[in-house]
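Here it is, the structure, as structure tokens.
Every protein chain of the complex appears in place save one, which is left out.
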Amino acid sequence: MCAAPTPGDIFDVKKVRRLIELMKEHDLSELDLKQADNRVRIRRGGEVVAYSAPAVSMPRPAAATAEPAAAPAPSAADARMLVIKSPMVGTFYKASGPDSAPFVKVGDRIGPEKTVCIVEAMKVFNEIPAGVSGQVVAILVENGAPVEFGQPLIKVDPEA
Amino acid sequence: MCAAPTPGDIFDVKKVRRLIELMKEHDLSELDLKQADNRVRIRRGGEVVAYSAPAVSMPRPAAATAEPAAAPAPSAADARMLVIKSPMVGTFYKASGPDSAPFVKVGDRIGPEKTVCIVEAMKVFNEIPAGVSGQVVAILVENGAPVEFGQPLIKVDPEA
Amino acid sequence: MFKRILIANRGEIALRVIRACRELGVETVAIFSEADRGAPYLELADEAICVGPAKAADSYLRIDRVISAAEIGNVQAIHPGYGFLSENSHFAEVCRSCDIGFIGPTPEAMERVGDKNSARALAREAGVPTVPGSQGIIGSEQEAVKVAREIGFPVLLKATAGGGGKGMRVAANDLALASAWQQASAEAQAAFGNPGIYIEKYIERPRHVEIQILGDQHGNVFHLWERDCSTQRRHQKLIEESPSPRLPQAIRQKMADAAVRLAKTANYFSAGTVEFIVDQQDNFYFIEVNARIQVEHPVSEMVTGIDLLKAQIRVAAGEKLDLKQEDIKPRGHAIECRINAEDPAHNFRPNPGRIDRIIAPGGFGVRWDSHATTGYVVPPHYDSLVGKLIVHQATRKDAIDTMIRALKELRIEGIKTTVPLHLEVLANTAFHEAQVDTTFVERMLAG
Partner (left out) sequence: MFKRILIANRGEIALRVIRACRELGVETVAIFSEADRGAPYLELADEAICVGPAKAADSYLRIDRVISAAEIGNVQAIHPGYGFLSENSHFAEVCRSCDIGFIGPTPEAMERVGDKNSARALAREAGVPTVPGSQGIIGSEQEAVKVAREIGFPVLLKATAGGGGKGMRVAANDLALASAWQQASAEAQAAFGNPGIYIEKYIERPRHVEIQILGDQHGNVFHLWERDCSTQRRHQKLIEESPSPRLPQAIRQKMADAAVRLAKTANYFSAGTVEFIVDQQDNFYFIEVNARIQVEHPVSEMVTGIDLLKAQIRVAAGEKLDLKQEDIKPRGHAIECRINAEDPAHNFRPNPGRIDRIIAPGGFGVRWDSHATTGYVVPPHYDSLVGKLIVHQATRKDAIDTMIRALKELRIEGIKTTVPLHLEVLANTAFHEAQVDTTFVERMLAG
């Protein structure tokens, strides 16, 4: 994007960002601006955040719907966190047995190959590899708890 | 209006902010501004209240619903016009008989007592007084046409 | 059949008539007040005419305006719905004098069944039991005691000019009667300027059971069995069902036959309802006739499979009813809950306003009759009915289960409704056991 957007350039991201901030600040659910062939239309609270020119990419709305009670505005640290999600439905175990040490604990540095937990499904104990590198920041599920597909299990800080 | 943004630039964020503040102040749920090809439409909360000109007075939303195919943004002249509405359901007659002269015609100056038309309901011919003073600008209904309660019959300019 | 009719009503019953007409291929002219302007059901009519301001007395109740609308709308008949002008025999007469069909009984039949005294006389003529009581106004305390002893205590004293519970007293013996007589008479004088009092046998914990009748202009009168409307709050029906859950078959049949006799004696046609109260020994007594379609007509439609609105329009147009009484058999059990815009937390005060979101329930056995849509504003000027939820299932137990499921599925956001009260009733053991009389809801709320 060039340095000095023309006044008519509705795709000035800064401007759109300010519009969105304005919407959030005032808890607006929709904003719709149109000028000749130009139009900016923003809705909040549910589904659509869209605007009608193939300019800067906006995050997929589905993600917002997906976690309705999602976190408040994430901090910069939060933003870089990686999350290991469950690849299946089953029961979460942090160790290979009741007397064994957990695969990982908060503070551990891990690599992609590292087994971080077991998800048991249909009597099969599936070892779940980290898939990412970094430091374990949090284990999000209790031992023995049921987990669904895609459920966040472990939070990893890749930059720590 | 300040110099910096062009007058036609409805995407001036400050302007939008002022509009939103206006909405909050007036507890509006939607705002829809349109000028030629330009349009600003803002919704809050989920309720819909629409108005068609960024002017002073805020007509009741019901009125907007009432006349769905309502006029475009009225001019200043339009704004001062008075409308004589039908006080009943019936049939509109502009004269007391087929061979009689009409009670009023465009250009006539009238006072409140002046009979402007007849609305026939259940075989009773009801003489309708103007109720206002001014110059007849338009007769809005054809002779012999059915009219409903509250239907505009005659337009009067009180300042002409 | 009519080509085009006018609907002299609003809200859900206007929509009900529009739906029936669309199915019959009859065009509709809706009328509306300024408060109902833009209501979504009006879009389903072929034409809509504003007849006046919000106040019903200046719009829906104005005969001249309704007739004018019928004239400019060029209709052949008027459907009055319920309430408003529906039981106004003068209106029915004006329609006739203007050569506009009235979708209901004749003015004569309406008057015959509409007036309290002539209705009681009619019942006697038709051999239909009425509540035992004095023949008219009681002249003295002595006469009161004599009549009360004849009909048996407890007795009810009622103001002849009355209504709304004013001037009403119950007396269980001679002594109580003396003071009740004085109080009732004084109260009647104060409230209505008329101290006249009559005496009736007091029916303790009665059930309200009514028979739906349907007649044509060719002398046929059928009944569609009964509805039990005992679940009331302050004499307002809340829940109606069919069949009546505790009624012995022999009594049911006797009541139905009595209702048909009464209608035939009055030369009554169209849809109508003969209301009875039933005491704890299953004795039934005629109360009154509602000479119109009723709010709760859908429960009879569900169990009999007969579309009452279409039948009503057809017979008004002169058609003969293609029915046989022995084929009108109730199947399964139907229940209706009236969903009103009222706030249960504040003594059910009306709660008009904008419906921010409405999601109607669906699925097997569920019918939803409502003019409300998302964004609809319930106006404060009229009754608070937002919709009628009707269920139909094989048994009463199944019907209750489906009603609870449907009530929980129904979402109405933005206004308060009677849904929580309905759920409370439906969860109540006494309701499940059909131990319901007209005092049940008040006792439940008190306890």
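Letters are used for the chains, namely A, B and C, taken in the order the chains are written, and counting of residues starts over at 1 for each.
Please note the rule applied: a residue touches a chain if its C-beta (ideal position, glycine included) is under 8 Å from a C-beta of that chain, and two chains touch if they have at least 3 such contacts.
None of the values given here were measured: they were computed from a predicted structure.
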Sort by label and list the shown chains the missing chain touches.
A, C
For the chain not shown, which residue from C:N117, C:Q280, C:T373 or C:Q435 touches it across the whole complex?
C:T373
Positions on chain C where the hidden chain makes contact
15-16, 19-20, 22-25, 40, 44, 298, 301, 305-307, 309, 331-332, 357, 359-360, 362-370, 373-374, 392-394, 398, 401-402, 404-405, 408-409
Using the document's contact rule, name the residues of chain A that touch the chain not shown here.
46-48, 62, 65-66, 68, 88-91, 121-122, 146-151
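As a working rule, only the chains that are shown with their structure count from here on.
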So which chain is farthest from chain A, going by the mean of the CA atoms in each chain?
C
Distance between chain centroids, defined by C-alpha means - chain B, chain C (Å)
42
Taking each chain's centre as the mean position of its Cα atoms, how many Å separate chain A from chain B?
52
Taking each chain's centre as the mean of its CA atoms, how far is chain A from chain C in angstrom?
57
Note the residues in chain B that touch 2 or more other chains, in rising order.
46
